[in-house]
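Here is the structure we will look at.
As you look at this complex, bear in mind that one protein chain is not there, while each of the others sits in place.
So that you can tell them apart, the chains are marked A, B and C in the order they are listed, and the count of residues begins at 1 in each.
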């Protein structure tokens, strides 16, 4: 498939949507990004990468890193994680405390904030330095050794981090957070602050399209685990719009409030798209539209 | 693929699980069924059908018919339906009124009871006889003209139907039910009472594997609509266990409290399994296990 | 105390507020009432009645009748009622189904709609004709034999009664409604439709100020039951504004969406006020203000 031509065509088609919606505004570092940006990249299972638009420009990955933290936690610690976090869609805005209370401190899935905090807590226990572990993994898989934490973004998140602090303390009251909450929050915010380009992310996520194999050919996850991670992304990866994303795009995906989305075509390729303006559910407007076009034009939806 | 041998192998493997769990007990007609039953059938896109165990024995389809009512409502009435029902997982037990109140009478998706009532209401408006329309469609697609309503089951459901009556009146208070509630409930309970075998159901659902084409080659749904229905089944088809079902099975599916589950391998085949004993979420214990084995042994998971 | 002069003074003071807010609009019969009306009456324990403004003009009592239905159900059936309905404030809008689901079909208190339906259901079982029983009681206590159901109001409520039908069916699904739902709803709506003046209501409620004694000196409730009814009115009588009502007025009270409010000064008198325009919680704006002035000027708050 001529991915380069395809991505250029999609970029052109969704151009009228770029800038529709609103960039995340809760921290200054995100609010000042140019909403007119759009980039898209495909990395195939052989390691070739193709792109269009701002596909090599770094952006704040935010929740997209939850995919990598989860993969590491599963790889290093195994299935025990699932005793502390569920695999069901939340059916509620992503910060909601209601369901957490109803279900005794067990978050619905690893991609809502509460669940990602549990994953980071687990990774911290397993490695002693959760955020560095995620950063090292992303560097290795993307082949980009210059990836780094954006300290001012992390600091800004921390200053506005009362909701995440509330979630962490609330779960701690049920015994479902074991590291000290301030330490956990630091690692969580650092992990979210990592800046990467569409090319970096598409390359780094290839293990999900390669049935668990890392870039160097070693195994990160079993075939079954890789399949299962794709399933969780499909049902829980895009906040309270997972059903809509499955309906329109039909691929496992994970979005972040930085405007990035990573999607997986199992056995074939990964796709990363970025455009900062978000819809009401927190997903990139132009990003979702571009992925919609991608599966429509290629027929690569899993359905 | 030698489906017959495969199904026999699976039937043997899951035999120890048959009878685990509890058959639905809220109506006598369901409570008296033998929990030791197990049947499984595959229908390929060319119309061949293979089976094992009790695959030709009729059982109460219950919520599995929601798939067919939805397909008919979309086929006859188009996308307007989505203004009255969402496409997001519910994240709550399937009868819950909470989310319905929070979201002003718009059910989360067409497969929870509230959403299915809206679909039936729409179909009733479109055809004047929703349940007969569903029955006729099932007869035609399965090729089994003997399919019929089980009147005593429908009557029993009606006697115990206060929750569904509450849901319907509640949505009516928001203007989201337009037919008289008692009429709507009758059609809803009749539709749920239809008895079919695994073979019947696998054949009848083939349009989902055939990108929208009916048994006679005419088009029921566009390619895009068929893809979208599979997406909704993937994220919403198995009550509050859709995430778990995607994680274990990795196929679009729809279950019923009669113990039946229909699953779709797009472009390839449909699979129907039946065993009456249910888990806490209302899905057949042996049925889910059998589908899990099916995708593991064949690699046919969409992920 | 010169009640007549006091009521005239209060009427004058709250005149600027009369018409502030919005009359109930969900049924035509309530929406067409003149929002400029204001009446207030006091009935002392000896049976003297004083009034000001539209104090002798009948209005739709609506939820105010819940007090009388409760008194009759307790008088005829005793404490068993409290196994089917709680005595706690609801902390939620008065029609909410959420708490009802959380608490297995047991309404929080007898003054929210769900609880009043249970009371009517109990009264229907006890008497065979709940609404006539309430009407007869009101006629006898007020001394006004011309009190009657307003059939067009009841019919209008019934047409717009989907929420109450939903509540009733929902509780029936838990076994907490025993009479047929349509019969129950008829009696409920008839009971709410009774039209009375401030004078009528103040007289009829005197048993609450007289420690349980009826107008003819016979005992309706024990001293303890009368005290308890006042307590329930204090904590639950004014929808989700019971705290605010206690804070401002400091008397047991019960309001209705017709704009009427009945309040009790134990051992002393009853006060009834009416003005149709409601605040967001469904209580009469001028009515609450008038009662606030009443306790401020007289010092008759229980606190």
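To be clear about the criterion, a contact is a pair of C-beta atoms (placed from the backbone, for glycine too) under 8 Å apart; a residue touches a chain by one contact, two chains touch by 3 or more.
Keep in mind that this is a model prediction, so the values were computed, not measured.
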Partner chains on view for the chain not depicted: A, C
Candidates C:66, C:108 or C:187 - the one touching the absent chain: C:108
Options C:72, C:241, C:257 or C:271, residue touching the unrepresented chain: C:241
Absent-chain contact - pick from C:20, C:144, C:228 or C:298: C:228
Touch criterion as defined above, residue of A:25, A:101 or A:152 at the omitted chain: A:101
Contacts of chain C with the absent chain, listed as residue ranges: 86-92, 99, 108-109, 224, 226-228, 230-232, 234-236, 240-244, 246-247, 250, 252, 266, 296, 301-303
Touch residues of chain A, complete complex, unshown partner: 96-98, 101, 162-163, 165-170, 172-173, 181
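Here, only the chains that are shown with their structure count from here on.
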Identity of the chain that, by mean CA position, is farthest from chain B: C
Pair of chains joined by the greatest number of C-beta pairs in contact: A-B
Distance between the centres, which are taken as Cα means, of chain B and chain A, whole angstrom: 32
Separation of mean Cα positions, chain C and chain A [Å, integer]: 55
Centroid spacing, where centroids are CA-atom means, of chain B and chain C in whole angstrom: 47
Junction residues of chain B - those touching two or more other chains: none
